[in-house]
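With one protein chain removed, the remaining protein chains of the complex are shown where they sit.
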Amino acid sequence: MQNTLILPLRGIIPPVVTPLLNNNTLDVEGLERLLEHIISGGVHGVFILGTTGELPSLSHKLRYELIERTCLHVNDRVPVLVGISDCVFPESLSLAHKAADCGADAVVLAPPYYFALSQSEFLGYLERLVPQIPLPIFLYNIPVYTKVKFAPETVKAAAGIPGIIGLKDSSSDLVYLKQVQYALKDRPDFTFMVGQEELLAEFVLTGGHGGVNGGANMFPKLYVNLYNASVARDLDQVLKLLKTVMQVSSSVYLAGNSPSSYLKGLKCALSLMGICSGFMAEPYSEFGIEERCSIEKSLEELDYKSLF
Amino acid sequence: MQNTLILPLRGIIPPVVTPLLNNNTLDVEGLERLLEHIISGGVHGVFILGTTGELPSLSHKLRYELIERTCLHVNDRVPVLVGISDCVFPESLSLAHKAADCGADAVVLAPPYYFALSQSEFLGYLERLVPQIPLPIFLYNIPVYTKVKFAPETVKAAAGIPGIIGLKDSSSDLVYLKQVQYALKDRPDFTFMVGQEELLAEFVLTGGHGGVNGGANMFPKLYVNLYNASVARDLDQVLKLLKTVMQVSSSVYLAGNSPSSYLKGLKCALSLMGICSGFMAEPYSEFGIEERCSIEKSLEELDYKSLF
Amino acid sequence: MQNTLILPLRGIIPPVVTPLLNNNTLDVEGLERLLEHIISGGVHGVFILGTTGELPSLSHKLRYELIERTCLHVNDRVPVLVGISDCVFPESLSLAHKAADCGADAVVLAPPYYFALSQSEFLGYLERLVPQIPLPIFLYNIPVYTKVKFAPETVKAAAGIPGIIGLKDSSSDLVYLKQVQYALKDRPDFTFMVGQEELLAEFVLTGGHGGVNGGANMFPKLYVNLYNASVARDLDQVLKLLKTVMQVSSSVYLAGNSPSSYLKGLKCALSLMGICSGFMAEPYSEFGIEERCSIEKSLEELDYKSLF
Partner (left out) sequence: MQNTLILPLRGIIPPVVTPLLNNNTLDVEGLERLLEHIISGGVHGVFILGTTGELPSLSHKLRYELIERTCLHVNDRVPVLVGISDCVFPESLSLAHKAADCGADAVVLAPPYYFALSQSEFLGYLERLVPQIPLPIFLYNIPVYTKVKFAPETVKAAAGIPGIIGLKDSSSDLVYLKQVQYALKDRPDFTFMVGQEELLAEFVLTGGHGGVNGGANMFPKLYVNLYNASVARDLDQVLKLLKTVMQVSSSVYLAGNSPSSYLKGLKCALSLMGICSGFMAEPYSEFGIEERCSIEKSLEELDYKSLF
């Protein structure tokens, strides 16, 4: 049975990497090690089946197994959020029901990503989908992948649909995110989370609720500490931790220098750290030796064990 | 058992609309009427599960049923091409095997469309996928949806992978398509098809092999005649037919004035013509009364029965 | 005194390269050689101060000198069109008046290119500018540089402003261009020219009036012959010439493999052919030795003197 979420949700909720042995097989031990690693870092929840979790690339079988195993392993220690974004409407519904059945606490929904929806088409889609979802819903704004950036008034309208409780924004555009927050200034219960870990401190210092930050797969304490320092307005501590966050961002995520560097770098680092398999779901493949060495060096320079 | 394709494939191969009663149910009678309508128009093949067929929005169950029913109904009268584009690698494989089992003649593959692949990532993906595909493969270039536009040298490299026999280009960029053709000028067996029906005549007049044109769902003879006139270099006839093609393009496909106007307009028109249901798969929904009336008027102005 | 233009204008009107000795000095001899070379190739007009002429990079002094020298040298042998696109309104006016004073026949106008205009802002701008222009005006659609793509209905509205007589489209999107043509099907006097030389034949075969093609700086006869073959519907000849056009496009314009390859390649080739200086106006600079050799080789493979 799921927890009752206290709204707005606050803190660090990592988008969990999906450890794989191959395209059809979960790395179950890796997943459990990863979840323990993350939870022991003090995070405030976990989010599976996001972009970082390679949801769009995972077979349906894998998705369902991942929901089951994660909920079972987390065992209500922290809230579990489950991504249900899919181009196929019934599959989104099915993921949501599976999540509810397994005791997850909320779902996270980005728009279908093949056809580019207009604002009104997206609202219509929400109006038809949301009433059929058995869990609270976070909207997930990630226009680089979904081709639609929710206008502030769209989020405002969506926030009026019962069931929608928050927004995870991965647009990388903090001006925009602040405009959305301003448009919903009369909704203190509505949760705002930022995807980019580079923006976590700034966002929390000025009223944001937390971060869904990929780096917390590797270094959960770093991001939890940065969140806490931001809440406490301890600027000296914020600046110190932010420097490390920028070091991660400017090394681990830049190997190979391509749009896939973040995802490949993150999974490669987790593998080098002995946490889980570095296997990438198709259409991606693991980094080769050159990038792997570059990331190994980055981890050394970070003195990464000190971040645990 | 499938036909042996004569390469390069030539002619009009409509991307078949998927008639639906609701999000989970094929409009089987509509599908059969539509296939008869298209085949009786003299087309040179049919292509199911493309963008026009709303592949990304269809549940897996629907996809498999559509392959089965189409192959059964077409019954080797013309080649059947089956779209297998999916973000999930095993699903693409599974669609390809289903297509082979049902006697389809070839498959059509666009890149996974969530993550934006680089040229080399796409080639790597092809190298891992193609050897597992039991049918000849057309590449499908549609960058507005897939975020990657195959560079001419990428197509050239892909054309060297056994199994890949042609390209369907829906980039709407004829300069580009001609550059790709030029790069493969030593491969007369490689098939080039153009998606935009507005470019069919020009493309065929100067060496293209044919068109995968959505309008041929409504008016197969119009596009077959235009193809034949282009092959015969009958410019007077080409100009006459092209005028009607532009009239379709500038009326039926512009209702609502949005990026979804083409798809919604096409399905609405088929419904108004009594051929099949106009139901749109989520995330889209059917046109309202205003657009429906506008399309009805467009069909009247086209004197559409004269085009049958 | 200018000629009276016969509308629609037809044929090949090369966008003339601006030969420079340095950032502030015209290569006057090179300009005259280039104009002779082009005119002796049988072109139907010349267009100075376009994108190919590096208008935005030229100092005002150079622009005025170029207009004067060109009109003087052409001496009414063919119509002279003068680009007046500028972010500064009074400068556009001033260029237009200079052109009229020197006896040019028409001006060519793209939108101001710093601020991205909406369709209605662009129409408002035209309504204020056009009445002050003393010569007939071609609109110049080149969205990759100007950030606005004229909607078909915008062109239709603009065509109703007295003084606007045609459109040069360099969008590279033939579907779009055909939609614009269709929207103006009741205006047989309105001239449509295509910028991309790769599309010249197809465009003219199906009702376009001609091309403003950069390659005609090098090989005017090639494009004039292709235009004539297209008008004459001599498809065998069209295909033969088109092959050479694609060879130019796929070699001379691809050296360096960057968005500036076309411009740099064209000017480099003219220099290698001994026609004019290859100096590029800032912010560009001439190709280095590697690209220069590659273009030299391309010219040899084209057996370029045979194209004169």
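Note that the chains are named A, B and C in the order they appear, and that numbering of residues resets to 1 at the start of each chain.
Keep in mind that, in the parts below, a contact is a pair of C-beta atoms (placed from the backbone, for glycine too) under 8 Å apart; a residue touches a chain by one contact, two chains touch by 3 or more.
Treat the numbers as computed from the prediction; the structure is a model and nothing was measured.
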| item | value |
| --- | --- |
| Contact list for the unshown chain, restricted to visible chains | A, C |
| From C:Leu21, C:Leu117, C:Val130 or C:Val231, residue that would touch the chain that is not displayed | C:Leu117 |
| Chain C residues that touch the omitted chain in the full complex | 23-24, 51, 56-60, 87-91, 111-118, 121-122, 124-125, 128-129, 144-145, 258-260, 263, 281-285 |
| Sites on chain A contacted by the missing partner chain, in the whole complex | 152, 172-176, 178-179, 181-183, 196, 198-199, 201-203, 205-207, 233, 235, 238-239, 242, 246-247, 249-250 |
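FYI, only the chains that are shown with their structure count from here on.
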| item | value |
| --- | --- |
| Chain contact topology (line, ring, star, complete or other) | line |
| Interface numbering overlap (same over half, different under half) for chain B and chain C | same |
| Degree value of the rotation bringing chain A onto chain C, based on Cα positions, nearest 5 | 180 |
| Distance from chain C to chain B - Cα centre to Cα centre, in angstrom | 36 |
